[in-house]
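If you scroll down you'll find the structure; I have some questions about it.
A single protein chain has been omitted from the complex, and every remaining protein chain is retained in its original position.
Each chain carries a letter (A and B) given by its place in the written order, and its residues are counted from 1.
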Amino acid sequence: GKDGLKFETSDGDFKFKLGGRIHADASFSSGDNFRDADGQRIEANDGTELRRGRMEFSGTFFRDWNFKSQVDFADNQVGVKDMFINYTGLDFIDIIVGEQKQAFSRELQESSNDMIFIERSVMNVLNESTVDRALGLNVSRRGRNWTGQVGIYGDTIAANKRKTRADEGWAVSSRVTFAPIMEESRVIHLGVAGNFREPNDAGEIADRPLQLASESTHMSNLNLISAGITDIKNIKMLGLEASGVMGPFSIGGEYTNTWIDRKNGESSLNFNGWYGEAAWTLTGESRNYKNGKFYKVIPAKNFSFTNGGMGAWELAVRYAEVDLNDNTFKGGKLSNLTIALNWYLNETVRLMAGYDKALKITDSPLTKSDGSKLDNLDTFMIRAQLAF
Amino acid sequence: GKDGLKFETSDGDFKFKLGGRIHADASFSSGDNFRDADGQRIEANDGTELRRGRMEFSGTFFRDWNFKSQVDFADNQVGVKDMFINYTGLDFIDIIVGEQKQAFSRELQESSNDMIFIERSVMNVLNESTVDRALGLNVSRRGRNWTGQVGIYGDTIAANKRKTRADEGWAVSSRVTFAPIMEESRVIHLGVAGNFREPNDAGEIADRPLQLASESTHMSNLNLISAGITDIKNIKMLGLEASGVMGPFSIGGEYTNTWIDRKNGESSLNFNGWYGEAAWTLTGESRNYKNGKFYKVIPAKNFSFTNGGMGAWELAVRYAEVDLNDNTFKGGKLSNLTIALNWYLNETVRLMAGYDKALKITDSPLTKSDGSKLDNLDTFMIRAQLAF
Partner (left out) sequence: GKDGLKFETSDGDFKFKLGGRIHADASFSSGDNFRDADGQRIEANDGTELRRGRMEFSGTFFRDWNFKSQVDFADNQVGVKDMFINYTGLDFIDIIVGEQKQAFSRELQESSNDMIFIERSVMNVLNESTVDRALGLNVSRRGRNWTGQVGIYGDTIAANKRKTRADEGWAVSSRVTFAPIMEESRVIHLGVAGNFREPNDAGEIADRPLQLASESTHMSNLNLISAGITDIKNIKMLGLEASGVMGPFSIGGEYTNTWIDRKNGESSLNFNGWYGEAAWTLTGESRNYKNGKFYKVIPAKNFSFTNGGMGAWELAVRYAEVDLNDNTFKGGKLSNLTIALNWYLNETVRLMAGYDKALKITDSPLTKSDGSKLDNLDTFMIRAQLAF
């Protein structure tokens, strides 16, 4: 059916589901005639890209034992996404062991199939390289209108590639959400999350120096701001979330603060970022909310030439900032504005158009071709998405 | 069933299919005691290879929305093949968005499962690196005995890996076919195709200089002729096709002409290639034709020890040429003869044997080990194929 290919034994003890997603993108930038730190001409490369191409196999054994394996083949490379075992045989907690998202940030935890915008906000620069997926043990509990989870995670999913003293790092993170209002089309969502990460013996994350960078698009290979951070002692992170839905309107925002303690006499660093977003479903549908996460709009009437259905149309805007400067450390500071127009043809297919304007760029490693400071970058993106 | 694993809802609005293919090859060459341009001893390496190992997941949502995702794992690398969304809700055209074959050349468009010979012809040297799969938008229409399609495509499927000014290239291509005769076992097929491609900002195709080269087998790592072309301004290509089927006999041929305009004062180049082939199904079956493409023979009676079925046996021969020389530019010129003996045990399994003789080799980067010019290379190949 519409959720993909599903099978179930008659007693419901064994279930299987095959799923997949195709995100086919094209992106174009203007105002991108730059020079890099070496004076070489550089731009935000335009072009097409299979942003995500995933297959997914999930299921249940003996009623209580679930698994999910999801692998990405975009860029002609293997990206193991979820690959975990989930035990639901206990009344009071769920247990997940394996590769999974860490317990931090609504924006990061929500599926890329459900995002309002084509890419996550620039705030995610702080989260993507620290609290994205890892191999670990997560326990969670949820009530009618709240969720709580805590997990302990390793560093990389792969075998250690360093031939030196490099015991892998680890992290503990936790996210708690609460919805004081949770009705069909009226929601108030609040969330708070914390993360503590120890790097590997070499002071690195994922076998290399921590790289916090904002690529203008995934396709572009252009980082407007960029910070490479070595000699890490530990990382502490705090995340705050608030969102509200009122019929076809929704607003939301998140804030992340990152403290990085360093060794070998390097100074500690403190970075932060945030975003605020507002969305309006022109065709009247509400965004969906469940267990501390938002899900995409389901069209009231699917698009069809025969029956005159329009699908759902959504308009959204987001302002976001990230600040990688701290005292004399200048990783750069960036704010931007993003506009999205989404057409949900049905539950499976979505067409997206996006416009992103870099508003304020401070301490970028790039300059304009005439040597002056960067003051703008306009990016246009389109996506065809099929996901189930 | 025999077409793989298929599912369908009772109203036919949702369908799913799992497929796959295994092509296991061995190849052997003789007369291959050569030296490369540096005087190092080199040969067409013999050995075994998983030529193709693919999984495929395709289906339909809400009657009109199809998807196909096909990924290759041969060489222990990811090769995203088809990965597209197909909309069939319009009466007059079909729309395909995503990674797909460009609209050019019957030989290239036909599936490797259906090819008469183990490898495509040397003419394909011109097509493989320019009009093979890309991310794009294709619209097509077809009548009872004709097809027409036009598409616009990007360059690589992956994110841009260059850190310089390198906006991706793009192309427009179109292929039209017409079958003045189209009966059960009598077909005349005609086709014409054109392609215009703009390279990336660096004058390259797929993030690197255009490489036109004829490898003696996929396994061998030996290029009999080879041309590396930089500073490309644009590429124009014309393709012509003609084929005929008369009962168990079929003949066919294709011609490709490629014009490459170049910048920075480099001279323009004009290359061409062609092949002619003839096949005879000893067991009497006809090759199958549909929508401008030929499909493999379906045995009248599957091979079986119990019921005495023979499967289908096919004998085929092909002559092909490609010319990468133009005035003072010497990429080399090559002609060869290929003989194929195929045993279709049933619709799923096929055993193939092939012999390939390089007939005339001009301006090769290689020499024989005694320093004289190359005049021959004999290659023997076998394949076990299971595809559904």
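In the analysis below, a contact is a pair of C-beta atoms (placed from the backbone, for glycine too) under 8 Å apart; a residue touches a chain by one contact, two chains touch by 3 or more.
Every value quoted in this text rests on a predicted model; they were computed, and no experiment measured them.
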Which of B:S10, B:N76 or B:N327 contacts the chain that the document leaves out: B:N76
Residue among A:L135, A:L222, A:M237 or A:L324 that touches the chain left out of view: A:L135
On chain A, residues whose C-beta touches the chain left out of the figure: 7, 9, 14, 16, 18, 55, 57, 59, 61-62, 64-65, 67, 69, 71, 77-80, 83-85, 89-90, 97-99, 134-136, 153-170, 200-201
Residue ranges of chain B at the interface with the undisplayed chain: 1-2, 4-5, 18, 20, 22, 24, 26, 36, 40-43, 45-50, 53, 55, 73-78, 218-221, 302, 304-306, 345-349, 384, 386, 388
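Keep in mind that, in the parts below, only the chains that are shown with their structure count from here on.
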Copy-to-copy rotation for chain A and chain B - C-alpha atoms, rounded to a multiple of 5°: 120
Separation of chain A from chain B, taking each centre as the mean of its C-alpha atoms, in whole Å: 38
